[in-house]
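Of the protein chains in this complex, one is absent; all others appear in place.
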Amino acid sequence: MSGLLSRRTLAVAAILAGLVYPFVVPNDYFVYVMALAYIYAIAALGLNLMLGYTGHLNLAHAAFMAIGAYTVGILTVDYGVPYWIAFLLAGVNAAALGFVAGIISLRLKHHYFSIFTLCIGIIVWLVIEKWDGLTHGVVGIMGIPAPTGIGPIRFDTTLAQYYLILAMLALALVVMDRIVHSLTGRAFMAIRNGEPLAEALGVPLMRTKVLSFVISVAYAGFAGALYAGFVRFLGPSIAAETNAFDMIAFILVGGLGTLSGPVIGAIMLTWATQSLQFLQDYRLLVFGPLLILLVMFMPKGIIGTLKARQAREAGERASAARREQAEADASADGRKAPAHA
Amino acid sequence: MSLFFQQVLNGLTLGSVYSLVALGLTLVYGILHIPNFSHGALFMAGAYAAFFASTALGANYWVALVFAAVVTAGIAVLSERLVFSRLRDKPPLHDMIAAIGLLLLIEAIAQAIWGADFHRLREPYPGIWQWLRINAGLVMPIQRGIIIAGAVVLMIALHLFLTRTTTGATIIAMAQNREGASLVGIDLTRVSMITFAISGALAAVAAVLFVPISLIFPAMGNLVILKAFVIIILGGMGSVPGAILGGMVIGLVESFGAFYVSTDMKDVIAFAALVLILSLRPEGLFPGYAR
Amino acid sequence: MLEVSGLTKRFGGLAAVKDVSTSFERGRITAVIGPNGAGKTTFFNLVAGAYRPTEGIVRLDGEDVTGMRPDRMAMLGLARSFQTTTLFEDESVLDNLIVGHRLRTRSTLLDAILNTARARADNRECRRKAEEALSFVGLDHAADRVVADISQEEKKRVAFALALATEPRIVLLDEPAGGVNPEETAGLARLIRKMAESGLTVGLIEHKMGMVMGLADKVVVLDHGEKIAEGTPGEVSRDPKVIEAYLGADFALAGAGHAAM
Amino acid sequence: MLRCEGATLDYGSYRALDGVSVHVEAGELVVMLGANGAGKSSLFLAISGLRRLKAGAIRLGGRDLAGAKPSAIVEAGLVHCPEGRKLFPGMSVEKNLRLGAYVHRRDPARSEEILDEVFGMFPILREKRHDPAGSLSGGQQQMVAIGRALMGRPKVLLLDEPSLGLAPLVVKQVLEAVKAINAAGTTVLLAEQNAFAALQIADRAYVLENGRIVMEGEPATLLRDEGIRRAYIGA
Partner (left out) sequence: QQETVTIGWTGPLSGGAALYGKNTLTGLEMSAKEINDSGGVQIGGKPHKIAVVGLDDKYSPSEAAVNAKRLRAQYKAPVVFCPHSGGNFAMQAFNEQDGFLIGAYTSVPQMTERGNKLTFRIPPSFAGYIDPFIKTTMGSFGKKLGMAGADHDYAKAWAALMKPAWTKAGGTVVAENAMSYNKDTDFYSGVSRVMAGNPDVLFVGGASEPTALVIKQARELGFQGGFMIMDQAKLDEIAHVLGGYQQLEGAMGVLPTVFDPRPGTQEFVGRFRKAYNRDPGSEAAYNYAALNAVSEAMKLAGTTSDAAKILAKLTEAFKSLPPGRNPAHITEVDERGGSNVRLSLAYVKGGKIVPVDAATGNLMN
């Protein structure tokens, strides 16, 4: 079974499943929840680029999603800008602010970076809350229009929006796939592996990290823009750090530093949360331990565990071969043969 | 002028509470490298434990305080045994997610037992230091004095414990080199448990000192935990003096910000202060003394 | 090729490197030796741009490159290996090497996203370069092995290959034979010689005197950050200051061979 | 005194030790030779309880150490001076040394005496007793590590590559100190790659390869072996 072939087959199967999904579920609710999960998956994909590939945990990710969402909300509601133009500007705006935030914060390392970004996130949240004139403050922005139709296709039903968001997710995945498999993607990973070595290999650290950060938050921005057009109401709480925590959980459950992990995680955890609704206020009594057990017993996430199993099997084969080789050598001349004589 | 000193007092009160919470957080981070997001839940648990002791068991304030410290230390140790010690060889991110899981769980338990309502713990000494009011125009409810004094006493005690006792030395040894510590015969399990116990007890004491002038409710920990993280970053992660100083700085910035600028903006000011300070000093005010 | 003059680095009060001047000649192997903490690694860090010197000048082919960032230095043809090199343990050897040639390619992220011809060509080129470097260090057979499965000495060779993939003119090697047994050390020494013979300028930090003495064209001795001697291996090993500070009195008696530490 | 039988250790699917049996008699200085990655450190870590064996037994003076905590093993008199020193870099030299006597904290008087002996053995440490251990040079740190191990009053001392990364001059000093410690009555198991230097002071030696013992004998015998000379000494 060739890896490439199976990957392609799986991708096609996943897309097909996404396409027929609305027709096999009993009602709109399932479509609505799934569309929201896809939106969060897009944001989580971006976070995973920074966290899983470049090795930096950005806790302001939800804030950048909020920036994208508010860009759409403010432009469409207060300035009458058409949705799709606002949509593009949402990504641009998140990227631009991400550029500024990245330049300041990426000088810090490890937990300092994370907590610093946590603070950036809180500042964004507070600014949204306090700057009434721009953001409508705590009241929020209501009446955001649904995405305007493209040609004959209109997006004013949940079903139509579902397909729009599914298409966006597929696009996001394709782009992300190309990014992480590109030479620049390798440079991101080199940074995760060790900054001095990466730098010695000619990777300009700051520029590369900022690039990764900007792409990462642009994903959040676009996800936010979709969110605004889908939920059509915005309040400051979408910038809350707990939303970033949720996205981290998605990534961990799916598999850190894997392409499909964030998507799988977003879908699974979203449905896990929904299926615990019957517990009402006891929901977290179950959800909390669930998270703990997940990281304890599936630390690499679902995709990560599958991948590791494959790698381990390959490794076992290789080391068995090596042992046999060593034994053969040992019996041949009684000494270990030099690796490179 | 007296209004100025009033803000200093307010800032010190808040700063004392923040410092105590941050101390436990910084210890656990500095020694075990766990960013314990569930620390806020320990703060909350401490408050409820004291509430339980004083209402259901009829304990007086000080007994309730000790009871809360012990119970919360126990919860902290339990979380170390059942969760964090099992994540030892996993990346720190996993600790963080597990901590969030714990936070949700502890909060949900509190809500299941005591409901979502607000509760109160009565002030043990409800008066106000009148001489202060008369002589200097300052107002100092006794409980606020107790908070500041209690925090100072605890901080000194912690400092002496870490620097003067053998057990304290084993904690610092473990912070500096785990394997080295176990090779000289230090029982790492025991040290981890002690560390968590101290952090839990500090959080509980902070809570019990604070709630007589505040409220008890399941989400109360979330309000302080974010600030505690800001503080330990500001002070230098793993640094005890950093946590104390950082707590005081944030307390004072908040109280002056609330008074002189606008209460609406005080959090923006506090977080912006952090951004500014870290831009100038990326390692925080104190380099981590545990490293 | 590479000249430094008056190089000084202070950390707070401590002068880790103090007023060091020397040069690395093209196609030659220059070794830097000295006691632990003498400032050897710091010296390499200064040359490679990882630290900005407090004082002094670094010239590469006559051009002043003092304080230039490491990635710029790498572009100019300076590569280095570290005392410990971390690799991606669960990736293949070849995949680990591909990023090495990234700095010589021009395709942007946009190329990659649009999958342009340029991006594909660059990818092929990086892969080809990685294979070439692997075969230079004698590891072509290991290209598809997972890094976790190869030996320590093979990892050292991979680290060399990574440096070579950047197409350097000068390579700085920090304790390449640290923790490698004498037999394998000899193999690494042959590889280093081969690098120099292919026209590379080599800088080398090593405690294994047998290797240094047999390999180096020139030896620079540092102690407490200062250069206390410089010369051929023969000259240096007879220098009383070097014997006192570093080698020990019976080094000369035991001879380079047996004191191979 | 110390006896390993069939010690087997896995890291995931990788077998680092494969049925290793060694013994060290009281008062002996035994050297464990082996290339990088041969498994020397793994064996030591297993003996001192920091890694769990998959199979096999370790006995110290007749007592089975299976499942014992590292702290209990130190108390039983087996002290491991690890590869890479593992000091407490922010603490003073003196505090590092005193923590070495942690398991004997109920008997401070004797610890004071040993501290004096350690300072006698490495006078430079007395000079630097108030400096943080992390600020010392590599060789000095190695002295602190050995001194700290001695503070644990070992009956058996495991020394893992004390010469690693040290200048030739310092290597010599360190090995001399090891010899002196052994002469004073401590049983020593020493891991080294520098076979020539180590064999000069050893009573007996093992050669470990790919996690297995491939040879055992007197230093003189090993020095005569052509394969050993080629692999570990450099012809």
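For clarity, chains are labelled A, B, C and D in written order, and residue numbers in each chain start from 1.
The rule is short, and it goes like this: a contact is a pair of C-beta atoms (placed from the backbone, for glycine too) under 8 Å apart; a residue touches a chain by one contact, two chains touch by 3 or more.
Everything quoted here is computed from the prediction, not taken from an experiment.
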Neighbours of the unshown chain, displayed set only, are A, B
If I consider the whole complex, including the chain that's not displayed, which of B:82, B:223 or B:276 touches that chain?
B:223
For the full complex, which residue in A:52, A:121 or A:235 touches the chain that was left out?
A:235
When the complex is taken as a whole, what residues of subunit B touch the one chain not shown?
3, 6-7, 10-11, 13-14, 17, 107-108, 111, 115-118, 120, 122, 128, 133, 139, 141, 210, 213-215, 217-220, 222-224, 254-256, 258-260, 262-264, 266-267
Which residues does subunit A use to touch the chain missing from this display?
26-29, 32-33, 36, 137-140, 142-144, 157-158, 227, 231-235, 237-238, 274, 277, 280-281, 283-284
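Heads up, the rule we're going with is that only the chains that are shown with their structure count from here on.
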Excluding subunit D, groups that stay connected where the other chains sit:
one piece
Using the stated contact rule, I'd like to know whether A-B or C-D comes out ahead in C-beta pair count.
A-B
If you average the Cα atoms of subunit C and of subunit D to get two centres, how far apart are those centres in Å?
31
Subunit C: positions in contact with at least two other chains
151, 153, 183-184
Enumerate the residues of subunit D that touch no fewer than two other chains.
231
Of all residues in subunit C, which touch subunit D in the complex?
34-37, 151-153, 175, 178-186, 207, 209-210, 245-248, 250-251, 257-261
Provide the residue numbers of subunit C that touch subunit A in the complex, in ascending order.
48, 50, 69-72, 74-75, 79-80, 82, 85-88, 90, 98-100, 102-103, 105, 107-109, 111-113, 115, 119, 122-123, 126, 138, 145-146, 148-149, 151, 153-154, 162-163, 166, 183-184, 187
Could you pull out which subunit A residues touch subunit C in their complex?
175, 178-179, 181-187, 189-190, 193-194, 196-205, 211, 215, 308, 311, 314-315, 318-319, 322, 338-341
